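All remarks here apply to the structure that follows.
Every protein chain but one is kept in place in this view of the complex.
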Amino acid sequence: MSLVFAAVLSFGLLGLLLGLGLALAGRRFAVETDPREERALAALPGVNCGACGYPGCGGYAHAVACKGEETNRCPVGGAAVAASLAALMGREAAPFEKRIARLFCAGGKDKCPERFTYKGIISCNAANLVGGGHKLCSWGCLGMGSCADACPFDAIAMNEQGLPVVDEAKCTACGRCVLACPRGLFQLVPQSKRVIVACSSKDKGPETRKICKVGCIACRLCERNCPVKAIAVADNLARHDFKACEQHKVCVQKCPQKTIVVFPPSS
Amino acid sequence: MRLFAIFFGAMIVNNILLMRFLGLCSFFGISNKLENAVSMTWAVTFVMAMASLVTWGLYHFLLLPLGLVFLRTAFFILVIAALVQLVEMYMKKNAPGLYRALGIYLPLITTNCAILAVAFLNIDYGYSLLESLVYTVGVSGGYGVAIVLFASLRERVDKAPVPEAFKGYPIAFILAGLLSLAFMGFAGMFGIQL
Amino acid sequence: MKTTLDAGLRLFVVCAVAAGTLALVYRGTQARISANQAEEKARRLRWVLPDCPQVEPRTTEGREWFLGRSEGRDCGYAIETKAKGYGGTLSLLVGVSPEGRVLGYSILSHKETPGLGDKAAKPAFQAQFKGLGLEKLRLKKDSPEGALDALTAATITSRAVTLGVREAVESVIALRAKDGTRP
Partner (left out) sequence: MKSSDWKDFTNGIVRENPIFRLLIGLCPALAVSTSAVDALGMGLATTFVLAASNGVISLLRTLIPPDLRIPIFIVVVSTFVTAADYLMLAFFPAIHRSLGVFVPLIVVNCIVLGRAEAFAYRNEVRASLLDGLGMGLGFSLALGLLGALREVFGAGTLFGLAVMPASYPPLLLLVLPPGAFLLIGLLIAGLNRFTRRAP
């Protein structure tokens, strides 16, 4: 009988000891999380993409709940999350403008030839390292799809010209593609601004003309003809001021190279 | 010299992951990102060292004298589980970033076969306290070496043109197979056999 | 404070019940297990000392060994030895002839990897040991006059068995010499 007794006693005591220890530790190490933070975290999409500038949703939830951070910083969640966070925190939500990732290059295989065929790792970063990229234009899109891989929402697909096409419905402007592109060709542009200069080449005009059929040759026609002066050429490259631009599309007709394009009206 | 042989044998020749197949559950799960692998190694090393110390003491000073050797599995695993839960609470309080990165994997460390196996091997091999500590550090070192190597390889393989069916875990397994083959090459170094 | 105590007590109850059941299972099966083991040992002794009808256990200098007798003459000795195998300790029962030759061995318990190390218990590997004296009891890969082929991919196990058998041969002869009870 003593064996059973010894077993029961020793193991039971160990259990008691550990049970008390765990419960006490539970209290001593209790992390007083603000209940609002947990509810805020629940309202967030939980993709931890960091587009709000915080280390993941946990960080943003903490900032909103405890540091009075604006409730519309989560681009992925968009207006819905902004509204629910505001309701949670008892503040009215600030107006929220949906943004879309736009590619500032149109140099597909048909428009900008390749200097050599690249047979290495399928990633733009890798292709970019090999002799400055296999495309004739050292500024343009390499077409290896790193942006598509990086997109957590599958909003980017590569077309047969090797250019990424952004699906406006799926795009949540989380900014992953902006980081993924080694040549920084992606920018987050408000959805209502549909006129984009589809080029990022800072080469001189005659140089660009030889390299790419749709490159910006810095002829400044757009700059002179824009009724509201919303476009200017700097470093041989035209760029819109999206706040001033009122979508007259004059620059689109004037551009001899057809570099300035209008993204199709959002379906 | 004997301590070195135990250490090196545990770390490289009989690597706990690649040769003894212990601790695999977290090995495949967490090795997709390098920094996860590194922080996991620290957590495993810490828990394994503590567990070995406690279980060695428990065995020699409690179980053996009382003749309760048949309870050793229950005793060991309960102590390890409590230990991991304590580490989890401590991390939640003092290192929230690390906790968020490793959240799901902490309970899995409890079920990490390697830790219990090390506790058992320390007893079966009849190691003294010092020897079992050296063995444990060797094993956790081996775990670290294997998982960090594997994580960096896997990050590289994710970019390679892998056929559709092999993407994800299948290619990871084949990678592990090759790594294990490489580790077999260490057999016999310093006279430590496979 | 109450919830802490409550948690402690709950774990106490669960552990106590668990330990209780295990102790009962252990005591319940203990008798049967030792019966199994005793019967198993007798079977192994007969296997290791083939032509010795009576086998008497002996203890000299604290070590237990077995003396095999047939028609009033020694026909062999047997002893248990331990060796450090791949998966853990490996215990052997080794039969030795009066002239110090191996009559046979049997593995009592092992934790070798199934399919690899456990081949050491298979007749093929054991047959090599029959009739070998101390000088030949080595793995071929360990020394030139060794006569034993190691098991593929289980060198540690092969070497452990060899060392176990060697220790048996060396110690049982010495024990027999010191054993004063019978001529």
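Chains: A, B and C, in written order; residue numbering restarts at 1 for each.
Throughout what follows, a contact is a pair of C-beta atoms (placed from the backbone, for glycine too) under 8 Å apart; a residue touches a chain by one contact, two chains touch by 3 or more.
These numbers come from a predicted model, not from an experiment.
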item	value
Partners of the unshown chain among those that are drawn	A, B, C
Touch with the omitted chain, as defined above, among B:A5, B:L66, B:A81 or B:L153	B:A81
Contact with the hidden chain (one of A:G15, A:G162 or A:G215)	A:G15
Chain not shown: contacting residue from C:L11, C:V102 or C:A120	C:L11
Which of C:T21, C:Q54 or C:S143 contacts the chain that the document leaves out	C:T21
Chain B residues that touch the omitted chain in the full complex	18-25, 28-29, 70-71, 73-74, 77-78, 81-82, 84-85, 107-108, 110-113, 115-117, 120, 163-174, 176-178, 180-181, 184
For chain A, the residues touching the chain missing from this view	15, 18-19, 22-23, 26
Residues from chain C at the interface with the omitted partner, ascending	6-7, 10-11, 14-15, 18, 21-22, 25-26, 29, 32-33, 36, 40, 87-88, 109-111, 113-116, 118, 152-153
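The rule is short, and it goes like this: only the chains that are shown with their structure count from here on.
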item	value
Centre distance in Å when chain B and chain C are each reduced to the mean of their C-alpha atoms	31
Chain A and chain B, separation of their C-alpha mean positions in angstrom	38
Junction residues of chain C, two or more chains touched	15, 18-19, 22-23, 26
Junction residues of chain B, two or more chains touched	71, 74, 78
Chain C residues within the chain B interface of the complex	15, 18-19, 22-23, 26, 84, 86, 88-89, 111, 153-156, 159
Residue numbers on chain B that touch chain A, as the complex places them	62, 66-68, 71, 74-75, 78-79, 82, 85-86, 89-90, 92-93, 96-97, 100, 159-161
List of chain B residues in touch with chain C within their complex	70-71, 74, 78, 120-121, 124-126, 187, 193-194
